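First up is the structure itself, then whatever we jot down about it.
What you see is the complex with one protein chain gone and the rest in place.
Going in written order, the chains are labelled A and B, and every chain counts its residues from 1.
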Amino acid sequence: MKPILSARRLEKRFGAVVAADALSIDIAAGQKVSLIGANGAGKTTFVNMVTGYLKPDSGSIALDGMNIGRRSPRHVAELGISRSFQIPQLFIDLTAAENLAVAVSGTHPRALSFHSPAEAHGRRDKALELLERFGLADLADRPISELAGGVRKLVDIAMALVRRPRLLLLDEPTSGVSAEEKFATMDRVIHAVAPDAATIVFVEHDMEIVSRYADRVVAFYQGRILADGDPRDVLNDPEVRRYVTGGAQ
Amino acid sequence: MNSFLTIVLDGLIQASWLFIVALGLTLVFGVLKILNIAHGSFYALGAYIAATAVTFVAAHSLPPSVGFVAMLASVALIASAVGLLLERGLLKMFYGRDEVVLLLVTYAVFLILEDVTKLIWGVNPIYATQPYELFGNVAFAGLYYVGYDLLLMPISAAVGFAVWFGLNRTVTGKIVLAVIHNEEMSVSMGVRVNRVYAVAFAFGVLLAALAGALTAPKISMQPGLSSDVIILSFAIVVIGGLGSVEGAAVGAILVGLARAASVHLVPQAELFMIYLIMAGVLMFRPEGLFKREAARRI
Partner (left out) sequence: MKHGRLHPLVMIALVVAATLFGRILPTWTLSLATVAASNALIALGIVILARTGNVSFGQGLFFAAGGYGVALIANAWGVTDAVAQMVIGAVCGGLLGLVIGPLIARYSGIFFGMLTLALSMVLYGALVKSSALGGSDGFNVGRPSLFGMVFVDPREADFMLYAVSVVTTGLAGIAATILFRSELGLASLAVRENNLRIEYLGISANRVITINFIIAAVFAGASGAFALMAQRHIDPQFAYWTTSGEFVFVAVLAGYQSVAAVFVASLALELVRSFSNLYLPNTWQLVLGVFLLGVILFLPRGIGSLWIREKRKRSKPAAATPAAVRKGVAL
């Protein structure tokens, strides 16, 4: 099957730190891929390179065969790759609905106009529909600065969905969410994402989440891929247990 | 060839005092992350105080060398006091606010000091030329230079070296550098940042005032002095990179040479040249010559 995303021999260094070392990954449409690895293993760097925030030192990234390795985040977003952030990147003084409304504006940026009211019905409806999907409708008119960390995380993911991305990258969707709530949060995310994004890549530290939601796991270690494949196989891989999950089971 | 030499020497003389002003500005920015619009006012304050000291000494018919020492000493004393007072009494209240807000606060200080100097020293030009003749004239490559002007170069170099040495080779300096590079980290390591702020700001004021005192014998003190100087020193630190000591040196030399060159070649273009250089540097190296961009963690 032809991969939707194909990264070939990516290299990225920050001074002496190797964040990507001949990294090659193919991601097929419809997969739910989890990236695991210790801090600094290169997971977020990979996400940053795919979304154009960082330029790889060398190597190529292709979306449906089109090279996107040198594109800006804006172009990458326009091509159908969206992402959420480990630390939610929101417009903190605006309300949740306004945050989503800005995202909706982004789907037709040429029409970002002087005369069209920000709260026009179409836009507001779309924003509210997304918030509803995440169960946040009642918080729509609250400014982000009044919302808890877990809620911000969801708003952040909702914004990534506005474009109905073909590939969605989630950077630690459950970090900062309490242990009791993590499954509920992840269920909400997977449920809300389902209609719009068929292919999901998520960075995750929690192995329970990984084994429950991923159908493929890629383990990172020092900028390289240690193991890649079926979640059960990867999580039981001795090297992965030694370097990534720390044998804590 | 002769005019080339003149330009270089004039440029370096200019660069000498400009460097001392810019050094203060860049250090304050490095430590407190404040781009201090009032910095030029401290230069003017130093110049006015020096003039008063020199005039006082002359009025009591003491030798000009005493005047020279008196002007430096009085400036050092008053400037440090003013700096400490302003930082503890005023700036402290605004820490944590947006950097543009802090810029506005220093703009307010600039406005206030502008009128305070007028109230104290009046609006008519003031002179303090006595120390200027102290070191005689020097013939150099067929040109005559005032010894005082030439002396500015080693003084400036000494100040620069002292700051470099202080920052890189002393414990206090390392603490200051730690605050410059990573404030959060230095707080967690037990650095008392408040104290570093106060000392750094006072020292910045001192440097500006010192440059003012050193140039006082060369110029006429009148309203508008501070705003001319702040405009020049902004250009220097932006060219060199905000917060960078080496940058301030290179920026000062570039601006000094540009000023001297335009005075000799195209007198119409002085300010124009300096700001053209600055705009040019910003276009190609937005963070200035000596600063690296830090990527934002997401």
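By definition in this document, a contact is a pair of C-beta atoms (placed from the backbone, for glycine too) under 8 Å apart; a residue touches a chain by one contact, two chains touch by 3 or more.
Small disclaimer: the values here were computed from a predicted structure and weren't measured.
Asker: Determine which one of A:162, A:209 or A:225 touches the chain that has been left out.
Answerer: The missing chain is touched by A:162.
Asker: Which residue from B:12, B:53 or B:105 sits in contact with the chain not drawn here?
Answerer: Candidates B:12, B:53 or B:105; residue touching the omitted chain: B:105.
Asker: Among B:53, B:146 or B:238, which one is in touch with the chain left out?
Answerer: Touches the omitted chain: B:238.
Asker: For subunit A, which residues lie in contact with the unshown chain of the complex?
Answerer: 51-55, 72-74, 77-78, 82-83, 85, 87-94, 98-99, 101-103, 105-107, 109, 111-120, 123, 143, 145-146, 159-160, 162-163
Asker: Considering the entire assembly, which residues of subunit B contact the chain that has been omitted?
Answerer: Subunit B touches the missing chain through residues 33, 35, 90, 93-94, 96-101, 103-105, 107-112, 114-116, 118-119, 123, 227, 231, 234-235, 238, 242, 267-272, 274-276, 278-279, 282-283, 286-287, 293, 295-296, 298.
By our rule, only the chains that are shown with their structure count from here on.
Asker: Please report how many Å separate the Cα centroid of subunit A from that of subunit B, as a whole number.
Answerer: Measuring from centre to centre gives 49 Å for this pair.
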